[in-house]
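Apart from one protein chain that is not included, each protein chain of the complex appears where it belongs.
Take a look at subunit A:
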Amino acid sequence: MKHILKIMALLVAVAGIWISLLETSVVPRSYTWLLPVYLVVSLGCYGLLMVGVGLMLFPTCPQEASLLQKDIIEAKEFLKSKGVDVGAV
């Protein structure tokens, strides 16, 4: 099944639940009307939260940059001795 269909099926299911809530009025209607708004807002909050958390915990590796510099020097020395052109770019 195409992925978009899965997502649409999910949306239809959610809409179905919402309509049945409206029809059966288990919850007062005025509340039920607002549920989709809450859903959208909470989705947005979830997204922002995930981006925020991801940004705070973003893994960085400054030590790798200095290790790489060492490797570059080592590589250049070896390659130069073998006659490979590793001069300025």
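The rule is short, and it goes like this: contacts are C-beta pairs under 8 Å (C-beta built on N, C-alpha and C of every residue); 3 or more make two chains touch, one makes a residue touch a chain; residues count from 1.
Note that contacts and distances are computed from a predicted model.
Taking the options "Dolichol-phosphate mannosyltransferase subunit 1", "Cullin family profile domain-containing protein", "Ataxin-7-like protein 3" or "Eukaryotic translation initiation factor eIF1" in turn, only "Dolichol-phosphate mannosyltransferase subunit 1" matches the UniProt protein name of the chain that is not displayed.
Among A:A9, A:L34 or A:V51, only A:V51 touches the chain left out of the display. Taking the whole complex into account, subunit A touches the unshown chain at residues 2-4, 7, 47, 50-51, 54-55, 58-62, 64-65, 68-69, 71-72, 75-76, 78-79, 82-86, 89.
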